[in-house]
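Heads up, one of the protein chains got dropped from this complex, but the rest are sitting where they should.
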Amino acid sequence: MTAVARLGGAVLDLCRVVGALTLFCGSVLRALIPPRADRVETWRALHRVGVRSLPIVIVTAFFAGGIAAIQVSTYVTKFRAYEAVGWGFGFVTFRELGPLLVGLMFSGRVGAHNTAELGTMKVTEQIDALRILAIDPIHFLVLPRIIAMLVMMTLLNVIGDVFALAGGMITAYAMVGVDPYVFWNSFTEYVMLIDFVNGLIKAAAFGLAIGVVSCSFGLDVRGGAPGVGRAVNGGVVVSAVGIFVLDYLITAVMQ
Amino acid sequence: MAEPTTLAGFVAEIRAQVVDTADVARQSAWYLARGRWDWPAIWAQAHEIGVRSVFFVIVCLGFLGAIINLQAGFQATRIIGDASLIGAQSMPLVVRLLGPTLTGMMVATRVGTGIAAEIGSMVVTEQVDALRMNRAPPAEYLVKPRLVACMIMVPALTTIGITAAFFAGMAVAAFAFGTNPGTYADFDVVVGLDLVEGMVKAAAYGVAIPIIASTAGLRARGGSEGVGEATTQAVVASSLAVIVLDFAISGVVFVLR
Partner (left out) sequence: MIRLEGVGKAFDGQPVLRDISFTVPAGGTLGLIGAGGAGKSLVLKILCGLVRPDAGRVWLDDTELGPLSERELMDVRGRIGMIFQNYALFDYLTVAENIGFPLARMQRPADAIAARVQTRLDQVHLPDIGPRYPRELSGGMKKRVCLARATVHDPPIMLCDDPTAGLDPVTTNRIFRLLKDLQAQNDATAIIVSHETGYLRPICDAIALLDRGRLVFAGPTAEAVEHPEVRAFMEGEPP
């Protein structure tokens, strides 16, 4: 294949993905008026998404906090500005590193699982079985999952912030010798509500994007077990790109 | 492999996963030292892993560079009223931390799932048993080419990703804050140690991701559900490994500094 043909193929693929996602968003939006998500399914989805991702989010956030503390300390020790550790840390973690790493982890844990689950239902014709029972898969399967991911990603980000703070304080104390009091004071003094809210908005947007993308890829599966594998692969890739693009847009708008 | 529902089940599952990963790592090390070098297979994997991820890495890391410079620029204009130094402020962070680690996460996402899906499909269709029947141990025949390819390609992708972040950041600095590209690129803050730290991380991820993802694939059981389960396990475990390795290497370099 020549380079031109390959480039053309890539552009066509991109158009196909964007087109499919747009159509899918359309059908999800239509299902929202009037809102008719299956209530029982929504509760179950919330429960499953939360249980499934809580441990991984805690671990990720804790280490993300530790990493941020070390990196910020590298700057801070250079300028002997120990009282700025908490500030630099909070800024980096709450606004960027926290939501970004938690979002990518969430996409891997929950999004990929969701694509695999819906994909398996599709290839084993369970989705068609639902249609025959006059149950709309969008109401019954898709909306509950998207709602669950949106809500849980936002809540988990709050929990993640707490654990990131713990990870940062412990690491700063153990490695740099920053007294936790100094850390806490500089943190509370300089880190503003807006940093926290900025992270929260990002988390909600990521949750929504992961929900839409993972459901769309799951319902698009064709061709048995390898098809499910391919869909999971494609879903996490598109989610990751979506996370970075949204992060950029929100950062640009929120200042 | 049903999802564990109790804490004890959860711990046992993680323990089994770690034991299996260590086993695959040990075997791959053995075959790396002594086994055959199947260059066509390594080349094919390098193409699959490297070439087909380039676009993805450039897009993601490009946006990352833009985001970081936006953040740095807004802070700099707010606090010191001058955004001319944002290149010097952001690039060390990109080289040391964000470049390698987010490239690593992207490779875990794009390549880790691919490896697990491919090997997992071979396991559930007994092709891996057929390999073991014919003097083709999976650690040598399947894992080794992917490992070698990742060891070369992850540092290469990281370099490309950092470059993408650099130029995207330069564009943002120029258009959003009017920073002269020459000024942006004029930093002597990226010292050798930063580069070493970034590349050590990239190399570590290049070793960890293929081993963890292959293990997830080799652990697959059952039909299409098993393959789906293996893919999720691969992306979660290898992303987590990236974060933990980042933490460990950052810590060691900080102490050395």
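First chain written, first letter: the chains are A and B, and each begins at residue 1.
Everything that follows uses one rule, which is that a contact is a pair of C-beta atoms (placed from the backbone, for glycine too) under 8 Å apart; a residue touches a chain by one contact, two chains touch by 3 or more.
Note that this is a predicted model, so its numbers are computed, not measured.
Engineer: I'd like the shown chains that the missing chain touches, ordered by label.
Structural biologist: Spelled out, the missing chain touches these shown chains: B.
Engineer: Looking at B:65, B:87 or B:137, which makes contact with the chain not pictured?
Structural biologist: B:137
Engineer: For the chain that got dropped from the picture, name the residues of chain B it touches.
Structural biologist: On the side of chain B, residues 125-127, 129-130, 132-137 touch the unshown chain.
Just so we're on the same page, only the chains that are shown with their structure count from here on.
Engineer: Just the number, please: Cα centre separation of chain A and chain B in whole Å.
Structural biologist: 18
Engineer: Considering only the defined contacts, which chain B positions touch chain A in the complex?
Structural biologist: The contact residues of chain B facing chain A are 3, 10, 55-56, 59-60, 63-64, 66-68, 70-71, 74-75, 93, 96-97, 101-102, 105-106, 108-110, 113-114, 116-118, 120-121, 124, 176, 223-225, 227-229, 231-232, 235-236, 239-240, 243-244, 246-247, 250-251, 254-255, 257.
Engineer: Going by the contact rule set out above, which residues of chain A touch chain B in the complex?
Structural biologist: 10, 52, 55-56, 59-60, 63-64, 66-67, 70-71, 73-74, 91, 95-96, 100-101, 104-105, 107-109, 112-113, 115-117, 119-120, 123-124, 171, 175-176, 224-230, 232-233, 236-237, 240-241, 244-245, 247-248, 251-252, 255
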